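Only one protein chain is missing; all other protein chains are in place.
Let's look at chain A:
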Amino acid sequence: MIGLVDANNFYVSCERVFNPALEGKPVGVMSNNDGCVIARSAEMKAMDIPMGAPSFQLEGLRRQGKIHLLSSNYELYGDMSARLAQLLRDACPDVAPYSIDEMFIYLDGFSDAQCQTLGEVVRRRIRRYLGLPVCVGLAPTHTLAKLANHVAKKQSHYQGVCLLTANSPTTAALLKQLPVSDVWGVGRRIAERLAVSGIRTAWQLRECDPKQLRKRFSVVLARTALELRGTSCLEMNALEQPRQRIMTSRSFGKATGVKAELHAALRRHAQRSAEKLRQQKSLTRAVLLFLTTNRHRKDQPQLAPSAMIPLASPSDDTRIILEAVREGLEQMYRPGFQFMKAGVMLLDLVDAQQYQLSLLRPSTKAHPHLMNTVDTINQRMGQDTIRFGMTEAEAPWQLRCAHRSNRYTTCWDELMEAGTHPGAIAAARVKREQQQLARAQRLAQPRA
């Protein structure tokens, strides 16, 4: 069985852990600098505020106290994501992060009932230990696990955990209702071509002859059909969903603890990710890096560090992404560990063209000719023909973040406060403000 653990409204949920007053209220998280909504609570979705809504249009609602808007706090989300992955590693034999809030768990040799129980345990633990709501989808293949997760989220009677076996009537009924475009890895264009052949539902795709699909469409689509039947044949990385996030990760041929080697691997992944980013004409807002040691080597110390680097403005420039990689490795590297796998994720992507149309929004779009030339040469002459050297200048990572919550888990000066009695925190705030005011007045007074 394969499980997909996916947090509900992850960014908003992270904020609520440390600010319980946001519970039950419409909350949105904005992108840095450009000020559009990139994450919404269920309450905000119910108000029909769309993803990507510019925050200046919501300013009125915010002033009236009807909605809460926060700047994105990538340090907090990155840290909570690392904790989530760790809790899964404590419970499951094999864990692979797929995005900042989605992780696959691999449960070979467990019975269906055991998988169901494990899913429930994991969901309860993450809720209690981290305060985060998650849903768990369990199925024999990646494609079905994604579907199971979707069902767990949408249909409340599953209570957050949905297990789908390949040949159950429930699975068949679900696939018959599901439009083929909602199947993982089936893009809009392929869905249109499939519709021409009369294939509109996931069930119809499942019933297709894989050989025909392979001949007329692609190997991936043929495999997707097999996955819907319960035959696992797609790697996690084949399941890339464009336009949301891009990940490149790979295991090393031989484990290494050498910083320069790790850096080289992360740089390769970053360059590959940046290429994919430009291919689909997107910009990224943040870069997430991770390393993992070999969990099978019980004799060796285990570590799975990660680092989240938000970009000053959305970018597709390899040089800026590489600078984030350098900074991220600096943050997460610990000597004395043999790492087996490295990965680079590009998060919270925006459409480059749409973004460029708005003059108010700063972006660091790569020099188009330079990047195009590099990508073309690499495609023609093989990967890594042209690579980027170290950039010298420190990129400005400072972000505008007027409404950012505290970095509760990564900054000593920004910890969450606990009052010893009701009103204690408010009283302390008033006292601090009075002291500041008194100090300002003292300074402003002319010397007698």
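We adopt the following convention: a residue touches a chain if its C-beta (ideal position, glycine included) is under 8 Å from a C-beta of that chain, and two chains touch if they have at least 3 such contacts; residues count from 1.
Assume contacts and distances are computed from a predicted model.
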Protein that the absent chain corresponds to, by UniProt name, given "Serine/threonine-protein kinase RsbT", "ABC transporter ATP-binding protein", "Translesion error-prone DNA polymerase V autoproteolytic subunit" or "Cytochrome C oxidase subunit III": "Translesion error-prone DNA polymerase V autoproteolytic subunit"
Touch with the omitted chain, as defined above, among A:211, A:298 or A:421: A:421
Where the unshown chain meets chain A, residue by residue: 20-21, 82-83, 86-87, 90, 125, 128-131, 408-409, 412, 415-425, 427-428
